[in-house]
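Once you've had a glance at the structure underneath, I'll fire off some questions.
Missing here: one protein chain of the complex. Every other protein chain is in place.
So, chain A:
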Amino acid sequence: MAKPVYSGGRHFQSRLTCITENRWRLTDHSYNANVWNAGMVHMDREQVFHAEGLTKVYPMGDLEVKALRGIDLDLYRGELVVLLGASGSGKSTLLNILGGLDSASSGEAWYCGDSITSASLETLTEFRRRHVGFIFQFYNLIPSLTAQENVAIVTDIAANPMPPLEALKLVGMEARANHFPAQLSGGEQQRVAIARAIAKRPEVLLCDEPTGALDSRTGVVVLQALERVNRELGTTTVVITHNVAVRAMADRVIEMTDGQISSVYVNPDKKTPAEISW
């Protein structure tokens, strides 16, 4: 088994770019007899994330809290995955590790063949800067910047971004481009956050409870925006939620319990967000 070896930021970047060009290149992860991959409908598609035996332990005073207890996982290009689970099941920890925000205690994870778990902080920063878009439950907009400026804060440092206004248009927020977060409703703020996340044209979009703070009607609007980005830009999208209704719009639903993956479900008939309610 030939594990890809990380050998420096520049190499990491060039590999990632080249993979984007060879969209259908097969990776040699056939060693993985993991149940979750067996019989996958996506077997022929390109792997974006691959994780093996990921664990995460938080020291809490004298105690140790095991947030992840050995996760094996593959995510594929262009799919929309819903990560379900109760509070404390380890969803956010997994997402943070995949997004390069947090480190794993053991196990390994790769993005397009390059190790995330053994990369330096500097490389992880580069990785997030170029390839990952984040959406948080509490939007995390910068209160002192307008909607458009909040998007610009990402496009300023991205290699090939779309204009901030175009990103806002994708989520239907162009009319409120010059409003400050305090002048926007929760749903509007989250749509700005989505615009901000997609404006750099990321390969993956990681969403931690994007509708968690929103009512059903507003939540649907936000989900529509996510679905549209996934469909039109082909962005691999992972949505964390404890809202079971959201599973209907996923390609795959991964359920987590107690730091482990308890089930994976391939959704045969994807619904549009408009058909969902809770």
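Convention: contacts are C-beta pairs under 8 Å (C-beta built on N, C-alpha and C of every residue); 3 or more make two chains touch, one makes a residue touch a chain; residues count from 1.
Note that contacts and distances are computed from a predicted model.
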Candidate names "Phosphoenolpyruvate-protein phosphotransferase", "ABC transporter permease", "Phosphoribosylformylglycinamidine synthase subunit PurL" or "LutB/LldF family L-lactate oxidation iron-sulfur protein"; UniProt protein name, chain not shown: "ABC transporter permease"
Options A:Ile157, A:Ala175, A:Val244 or A:Ala274, residue touching the unrepresented chain: A:Ile157
Contacting the left-out chain in the complete assembly, out of A:Glu108, A:Glu149 or A:Asp258: A:Glu149
Residue of A:Glu126, A:Glu203 or A:Glu227 in touch with the missing chain, whole complex considered: A:Glu126
Chain not shown, touching residues in chain A: 96, 99, 101-102, 121-122, 125-130, 132, 134, 136, 138, 140-145, 149-150, 152-154, 156-157, 196, 200
